[in-house]
Each structure stands twice: as structure tokens, then as C-alpha cells.
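Quick notes on the structure that follows.
With one protein chain held back, the other chains of the complex are shown just where they sit.
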Amino acid sequence: MTAVQRDQTGRDPGLAGLLAGLGQYGRAADGPVITADVPVTRLEEAVRRIAAHPGARLADMFASATSHDPVVLRLVWGLDADHAYLITESVIDAERYPPLSDIAPAAFHEECEIYEQFGIRPAGAKPLNRVALPPIPGFDLPRLGHAPAGPPVGVHAPHVVGGHAFEFPFGPVRQVGVESLYYGLVTSGEEVVDLYLFTWHKHRGMEWRLQGRTPRDALFHVERTEGLGAVGPAWAFAAAAETALGLDPPAQAERARAVALELDRLYNHAAATAALCQSTGLVIGQAAAEIALERLLRLNAAAFGHRYLFGVVDIGGAAVGPDAAALRRDLPGAYGELRRAADALLTTNSFLDRLEATGILSQEAARRLGLVGPVARGTGLPVDARADHPAVPYAALAPIVATADGGDVLARFRVLLAEAAESVRLIEEMLEAGTGPGRAGPPGHPSAAPASGLGWAESCRGEALAWVALDDRGRITRARLRPASVRNWRGFDDACRSQNVFTDIPIIEASFWLTVAGTAR
Amino acid sequence: MPLWFVRGLRRGVVTTRYPARPDDSAALLPTPPSFRAEALTVALADRLVAVCPSRALTRRREVLVYDVGACTACGRCRAEVPAAVTDSGQFELAATVRARLIKHVPLTHDGRHLETGEKDSP
Amino acid sequence: MTAEAGTSLGVKETSEALREALARQFGRSLHIRTLDTGSCAACEQEIRLLAAPHYDLHRLGFFFTPAPRHADLLMVTGPMIRAFDLAARKTYEAMPGPKLVVATGACALGGVYQPDAFTRGGIGETLPVDVWIPGCPPSPLALLQGLLVAVGRLAEKVQELSFTENGTPR
Partner (left out) sequence: MNPVTVLAGAAAAWGLAALIALAGGVSRSWTRMCCLVSGLGGAAALTGGVASLLAGNSRVFSAGGSVVVGTLQLQATSLGGVFVALLGLVAVATAAYVPRYHEPGRGTGLYLAVYNLALLASLAVLVAGNVVTFLVAWETMALLCYLLILRRPRRADVAAGAFWFLALSETGFVLIIAAFVILAARTHTMQLDLIAARAHLVGGSWRDAAYLLALTGFGFKAGLVPLHVWLPEAHPVAPADGSAFLSGLVVKLGVYGIAVFGFWLLPGGPAWRGVLTMAAGAVTAAIGILYALGERDIKRFLAFSTIENVGIIVTAFGAAMTFWAYHQRLLWAFLLLAGLYHVVNHGSYKTLLFLEAGVIEHATGTRDFDRLGGLARRMPRTSVITFVGTLGIAALPPFNGFVSEWLIFQGLFQGFRTGSHLIAILIVLAAATLGLTGGLAIYAFVRGYGIPFLGMPRTRQAADASETAQPVAGPALLAVACAALAVGAPAVLAALARAMRTVTGVSLRPELLPGNLTVIPAHTKFSGFSPTWLAVFLLAITALPLLIYLAGRPRAASLTGPVWDGGIVAFKPRMQYSAMTFSAPTRVTFDALYRPSVSVRRASDDPAGRSGPVHYETEVTPVFQRYLYRPVIRAFEWLADVVRPIQSGDVNLYLFYVFAAVLVAYLIAAL
């Protein structure tokens, strides 16, 4: 367990050079978000340059299009070393665009999404994966843009298994009380040879659903994209809308959100601990963790009026302020419950033995696939939006980024525990600083011209991103939601394939603690 | 394992006695709103209908049709018209007939309650 | 709502039949299978907590079973995504009768999603629902009450409520 202290200032002088290399860019380089227009002809080279830039990672990639205009492709880069986000915008007026996943593999999943939603695909013959469209003949769904011309070519579904292995079908209806998810588990009888996931049973067309709504109306659905850990995505979305609307939330409301976010992290980490115990068959440990979890949920209800902290975040601020007294009174007890359970777990060898060297994920893979949150930090990669891209309340608090080496389930578990401790500290500090409800101006006011904005927050699963574009009536023309689940699932099969057997997979899944709802949207 | 055993003994029983006895943690739960009819005019009702994100509220002439099943207890209506909306405090809402979850709140226009059929879609 | 009125008639019979079956066969023990048709995972968490020490539904004779073959009651969450229809129907058909279906949470009751190309906006038209449990998500206590209502060990309460401060109960 190492702790990395990141400084908030110190901008890499190379950034200016990098940006200069990208051609003319919109906003000043010292803002937290830099937007650059990159013509598609220079896109490939630009991606190469940025990918080579130290501390740069491809955080997201998405397209937007109205019925008549050509598709605009946006790449969101986290320039963590420079504490800035860089958005490159390229207009794609052809069916094809440069194959970016060859340079930045993290772009692959998004390439598949964009193909399904907008019908444009990277040049080259490499096959794409099926993401959101069910492989049911005659079943079509509305798209964000225009559907691909003709049936999707080169989309991998179903899987093909050859030689001395067979596919173990698992799901979509799985154990009790877990989300629907299909595992294609390719095995030689003992070890896991390959693993692929289908999540289209849970695709609810969230981004499509948000179009034409006011941000405030949309927020209701954003919170329900991923009910476990709703605060992070909601905050990211609200922040994006606020940027677009030019709102500046009051500090106490920002702190109220932050308190909610840290509570969110606490109960999710407790739930992950319980799930780990369940997956290792340690029922008594599960009970202990669940007692902590239930107490934390009740604390949420006492502080914000909702067990899962729905309806806390509001466009322009926080709808509810925390009941500071309740928090001060109950937080230590509830957290102590978790702490004691964790201490007991860390001395239970039958438990630790199942965690050690299980589901190993290499740091290289985490970086390559652009993973975030505890999963990435478990491989020693110190990515944390709270430290790299501090929003108002965090800038002052300098949160400690907990990392661990090894990349196995145990490392992730240690990260979860360390983060829980840090969350408690942050909550106390923010309560000292003063929190409460509050809103910057009446939200959703029609701004003069169409506007867009990027928002982010470090949710319990890692960096959550949102990008919102509003028309002149203040209604959403395109909303991009990128919860952390969307990125981290793509590391899951890597972790499962590293010399594991069947029975390790539930443990690995528990240690990732992702939601299908979040990635399927 | 003995460690766990001792912990368990120290922890004691946390299990609720519900349904035999009420559980006080229920007081913390968000509950669907309850409407103060005499304070609720047609105009106010329309504001509530507009603000409800889950379309649990609709107005049929002078009755506010309230689908408790569709309500998520998000509290936006209470925030919109605090005067006319309060917490019902009810959490035992299970129904064996969907229609039983659809309530009709008479609006104060004239004192008359309009009898509309049970068949209402939220 | 005619469809639901129809099913709610059928409901009575099945619930009666199930209650007799339960009383006759396994006393008051009942096995539950859950089904997620597109929920946001919060309902799932609350359902998992039913088995946690604070609520411990085993003391009431309820048990979770992963196999629908052994299940008497299906707790369905989510707005019934159309692409999931087949799986939902298969799960229901895999259960031996008499069987109960409990619609769990606002999504399943048609609250959050409207019927559209993606979802049916509620499970009512795909599965014959016996008990409806509102809430977003319904708290474990609400779930317990719903389950007890489903097996007729607790009286339904909501029909007496009017949610009107001064309105006569209807």
C-alpha cells in the first residue's frame, strides 16, 4: 500500500508544444478543459502525438450527429500530468475514419459503439464487437445517428470455439440478486481459455433517451443509469450541464455533493467487500460486511433522505444538504463496523488465499485499455480524477490516492479499504468546511446559443465522464454518459484469462464491483 | 474462525423484528407524497404534473390521478409546492391489484369530488 | 389496465392455490428466484440485503434459489427490456406451478420508463404479476411486506390509503 501525493500546480511545459502541434485550438491552455479542432486528415497523427504525451490517456471517444450534418467525432483525453482534459473534434464526412484503436487500444469499445450508432467505422478490415444491438433477427433499435448501411459486417457474435475447448454458457439469468449478464466462458474443462460478455440485454438507450429533455429532467434518468454509485455519474452530468449553461454552483452545495460522493464510495466499497466474502464462501464475513453496509445505507438515508443518494445532485448545486449532525453522530460507528470486518478479513487466511494471485491484471493492460478507479489503482496506476482534475471541494483537500501493486484481487481489496478510510477523512473535513443545499440560479435557463460542456467526477468505480450539448432552448441535443463501468469491464476478461479456473470468476467480478447497467446504459 | 465466533457474539443481534414489531429505520426511508386536497388547485396540480419525472401524476378534469406504483418518491413535487405536498410516511405499499395503487386526489375547485372510474393509466 | 384487471383475477386463483400448496407441502417455506429485466442494480442490492443480518428473510421461511425449477416466486425488477422478453418468458416457464410473480420497484411498475423501442416500460404485459411493490428502490422492509402479502401472511395495506390529507379513504 503506497500513497501518492499529487501537486495541483506544475503544468508540463511540453503541453503548449503539444497543443501547438495540434493546430488551432479553441480555449486557453490554462483552463481545465482544452478543445482542439483536428481535421480528419490529421487525426491519426494527432492521436499518435497525444498518446505519446506523458500522462495522457484516452478517457472517452464519442460521436454526435444531427440528421443532416456530418458526424463529429470527439476524443476526450485525460492529460493527468497537466491536470487538464483535452477534447479533439473532427468532422467525419465519409463512411470511414482512421483506425484509432491501433494507436490507442482504449478506443476500440467506442469504435464499436460508434459503428452501431452512427454507421461509420474505422478503416481497415478488423472486425468489431457487438455492443448494444441484440443479435435477434428483425430486431432494430433507434440510433443516435444513422444506422450502419446494411447489416453489421464483421461484428463478432456469435463466438467461434475450436479445438479441445468448449463454451460454457452462463447467463443472462445468473445467480440470485445479480444483474443479467451473459458470459461466454471458453474452457478446456479446467482453466479459463477465453471469456466474452454480452450486455445487450440491459441496453436501455439512455443517451438516446436524454435527447430533447431539459438537463434537470434528464438528471432523473442519469441517476438511474447506474443505481449503485449514482452520485458520480450524476455529478459529472450536472457539471457538464453547468458548464454548458454557465452556472457556478455555490461552494457549500459542491461540498454537499462531495459528501454524497464519498458516502457513495463508502457503501459501495462495503458492498464489494460483502460480495468478495460471498464469492469466497465466507458467509460469516459476508454477514459482518453486510451489517456495515446496511448501517452505511441507513446513514445515507439519515443524511440525504435516500439510501442510494438519489436526488442529491441537482443542476447547479445540491437539492439536499447533508444532515451534518447525523453524519457526525453515525459515521464513525458505521465505518468502524466496516473497519472491524476488514481487519478480521485481513487476518483470515482462508479468505486471503483465494484473493492472492487471483485475477491478475497487469499495469500495462490497465494503461492500454484505459482502465480507471480502484481497478487501475490496484495495478499501481495512480489515476484519480479527484487528484488529477480536482473540482472545487477537492482542490483544497488534496485527497490521498491509494494504490497497490500486484493487480490481483487482493490488491484491489486493499485499495478499496484504503479509499474507504480516506473517504471518511474527506467527509469530516468537508463537514468542517460547511455543507448545505443550494443552487446557482434557476437551472435550465435558455442560454442564447447552443452550448456544450464536459463534466467529470471520481465515482466509486473511478472517473465518470459526461458531455452535454444543449440547443438554444436549453434542451439536450446530445448527451454522452461514460460511467466508470464502461471502461473497467473491458479489463475484466483480461483478468479472468490469467491462469484462473471457473471458480475464480465470481471473486474477480466482486473485486471489480461493476454494474452491467452502467456499461450497457 | 474462533475470531469470527467471538466477533459474532460481541456484535449481538441486529435483525429487525418486522413484521412482528415496527422497525424504526423505516422512519428514514423516502416515502411517496401525500397531497393536501384543499390547498391543491388545478393550476398547482398542473405544476406538479409538469415537474413529476416519472409521470406518476396526471390530471383528469378536477381530479389529480396519482399512481403510487409509478412514484419514485423523488420529492420534486414536494420541493415544487411545499404547501400542498407532504410525506405520506407510508412504506408498506405492496398491492395485489395494480389498480389499487392508483389514487384520486380531488382538487379544490368546487367541493364536488368527481367520480372517475378505476381504469386510469398513469 | 384491462389486461392487469384480467391478470389480477388470475392472480387470486394462483395465490390461493399456492397458499394451499405451501400450507400442504412445505408449511410456510417459499423459494424465491430473482430476475433483472434492466434495472439500475439498486433493486438487486436491496434484494441481496434481504438475506443480510438486518433483515434475514430466512426467519420468515423465505429462501433464495438460483434454479427457477425450485422456485415458487419470481421477483422481477426493471422495465422489461424488449430484447430480454425471451429470457424472461423462459425463466417464468421454467418455474413449476403454482407460482407467483412479484413486480419489484418503480421501473417494473411502469414508473421510470415509458413504453418505447427499448423497453416495455413495466413487466405487466409480459408476465402475469401477482404482487406490485412500489419504491425506487423499494427498501428491504417494503420488500418483506410485499413478500408477506404475496403469500397472504400480511394484509394488503395500500388500498385503505388515499394519499389525500383530508380525503375520505376510498
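Order of writing sets the labels: A, B and C. Residues in every chain begin at 1.
We adopt the following convention: contacts are C-beta pairs under 8 Å (C-beta built on N, C-alpha and C of every residue); 3 or more make two chains touch, one makes a residue touch a chain.
In this text, all values refer to a predicted model and were calculated from it rather than measured experimentally.
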Displayed chains contacting the withheld chain: A, C
Per the touch definition above, residue among A:169, A:246 or A:434 touching the missing chain: A:169
Sole residue of C:38, C:68 or C:121 that reaches the chain not shown, by the stated touch rule: C:68
Contacting the left-out chain in the complete assembly, out of A:186, A:309, A:344 or A:385: A:186
In chain C, positions touching the absent partner: 67-69, 86-88, 90-91, 93-94, 96-97
Residue numbers in chain A that touch the chain omitted from display: 101-102, 105, 107-108, 126-129, 135-136, 156, 158-174, 180, 182, 184, 186-190, 193-194, 196, 368-369, 490, 493-494, 497
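Note that only the chains that are shown with their structure count from here on.
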Gap in Å, rounded to a whole number, between the CA centres of chain C and chain A: 31
Chain centre separation in whole Å, for chain C relative to chain B (CA means): 18
Residues of chain B whose C-beta touches two or more other chains: 14, 25, 29, 54, 72, 74
Junction residues of chain C, two or more chains touched: 53-54, 112, 136, 139
Footprint of chain A on chain C - complex, ascending: 32-49, 51-54, 64-66, 68, 79, 81-84, 86-87, 90-91, 107, 112-113, 116-119, 136-137, 139
Residues of chain B touching chain A in the complex: 1, 3-4, 7-8, 11, 14, 25, 28-30, 53-54, 72, 74-76, 79
Chain B-facing residues of chain C, complex: 1-2, 4-5, 8, 11-12, 15, 53-56, 59, 106, 109-112, 114, 124, 129-136, 138-139, 141-142, 144-146, 148-150, 154, 156-159, 161-167, 170
